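In this view, the complex is presented without one of its protein chains, the others remaining in place.
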């Protein structure tokens, strides 16, 4: 493919498996990208302005990068991440880039290394492994290209062969960037997704004010349980007008609840007025997952549950730098008991699609595959976050396929805000899946004909179908 | 082997490993089957009547099959599974078979696919991959053969080269089918196993009535703790007269207890009179595992513990279709604390054999291998249920061998009621073990001579010894 990325990257070295994997991959390598879950900024597609300098584009916003460098003693300010007190932060993209390049060896063996090599080589044509000695020239090459029209967001979108991409917006977002995209007449398909954490989680900053705003936006009385639910329904409908086919929920646990309506109303009142204790707040979040499941039955949005991250684990970092600075740590996550109220309520519905993710790989074979392998409403999202990696994706297939099959999985999510890396991420997922299928064929557990069908389904079809795109 | 099953199925594609695996497998492929734990119906061997139509034989009773199809939106009634309300259920075997064949692709990558291909090809001589287009002709071929004398249970038993098979009967079973087998003069060795859940688990339906019946059957006073224990001892003796060498216990957790005799008696009285709360009922189940361990010391029955399944997870399905409809979901299972009372009581006994199973693979290297690698009474059962699969059996060996060795494991259990698939299941286990041994040899971690010995032990000897068969 390029000097940095071998044409056989991620295929087994065994010649028989490699040969099969090459064939499978060759048949699907150029399929369009379907990106049903991610975090790119719709503003990029709306304004189509040039991306900023290489460091602001590729380093500063990437939590995988700054967490690793921080773990090895590099200050965040030197990477351009600003402290909340406004103290000095590196603003020179070239200096940030150099610091990254000098430490690029730290990423050996990580997916960040693969993604970056892909981006440098396939997007920007760089042919040398990055290090301190070539940092400046690489920086210049990227910067030069970013200034060109063919490196603006829409041009890259088209070059990347993206058939459809979903962004994620909070329930209170006015979706104005999405509106601008529609109004621009540009043909790229960018859809939103409904992320209501700020109006569902009583522990979210400004929860009460957020509910007031939700009421204002919808004309519903969010002081009352029925009005609150109606407001959600209206926002979901609004999001659907901008292409949304899914909602997304990032709770710390997979807890769900299914209270009687009187109980739910009483709980809402306690939550609304700030009187609910921690257990009640957790129950409320859980209740809302079930409510969202019921709404999905009516409006068809796919329900995504992303549990198990202990957000902002370090209070010191939270105080100095704020949220989302790489300090989200996975925790042990139960699904079998936690999801039972939701499943008792809507788990047998064929027309509902609930997609489960995990950061706890021990749940793949023990809980998630057995659940998705029987409940019609459940499907398994791809290997997520820290596990969105070659070894992680391989483990996902090895640990889920025998019980859930391939068809209770939903293809790949890139889940990224790093726009230039999207082709890299999808290509890696396709390669890992082809390598897995190649092993099954080489071990005579699957015919080659079937593997070709599956390669296409895993790379393209399942994502479209599962997300109704 | 056949058009559907390659002669090298499940061996690594690396030529060196494959060559070693072939050699190992060749030396044990035709060893008799020892099936020490399973759920075939002794009535089959007793009456030796023809099996029913292909769907009733191969589809309807197989929870692996109907759970997968159900997860993908297929109604159970269409698969011939009757609702409890007596509403319409498909009775036409051909229609059920067609539905299965049309959806056979859903099983790609699952053990069900391998088992079915094996059965179709090696038992019935089918040479084409099943799909909607050949469903009828395959059905006819199977149906034709099932009508022949050489496809009756005893003929298949002999053709399958089964040296001994264990069935599982409840403590209240009169073992009349086993008696008929004995009286028939047929030489096939079919033994029973003692499964006392219905008279040990206070949450079992009809527990109190069950204890009354246990008293009637044994002439012991099951209103008293000592009579209750004596009744178990009598039933175990009775089961031994029909060849039983083991008991089997399917508790939801691995909890054990070891109360003083006064405490145990008092607990029994609360349980017997329905006054015990949930914690007491759990303690009672745990106490009974320890009691069974003590009885085993006297009567030599091997004690099998199969914990960790949340049975009938969906109340909706339970209400509509009853028990055992694919909704048993594994849960996280502790062994180190849970088994301590049992181990404190009898764990150091050399003459006791307690075989542990798990649905929680995270316990293999963390708990089960370290426990079985030191307690003389403990051994590890093979990869179970959802993990009775090529990847699952490979993980079992990779995660247990280094700490527990091979000799604290007990060979293979097919654990099935799907009689025609028994050779498939044993053959797959043998192949996976040979592939594992071949890797050890190819990596110079074991000599080839040793691997040949081990291949035989894993396929045959260990099961006979561990189960005292």
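Each chain carries a letter (A and B) given by its place in the written order, and its residues are counted from 1.
The definition used in the following text is that contacts are C-beta pairs under 8 Å (C-beta built on N, C-alpha and C of every residue); 3 or more make two chains touch, one makes a residue touch a chain.
Model, not experiment: these values are computed from the prediction.
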Candidates A:361, A:402 or A:443 - the one touching the absent chain: A:361
Hidden partner chain, touching residue among B:79, B:354, B:371 or B:459: B:371
- request: Against the chain that's been left off, what residues of subunit B make contact? List them.
  value: 14, 16-17, 334, 336-337, 340, 343-344, 347-348, 350, 362, 365-367, 369-376, 378, 398-399, 401-408, 439-440, 442-447, 450, 453-454
- prompt: On subunit A, what residues meet the omitted chain?
  reply: 5-6, 8-14, 67-68, 70-73, 105-111, 113-114, 129, 310, 313-317, 326-327, 329-332, 359-362, 386-387, 389-392
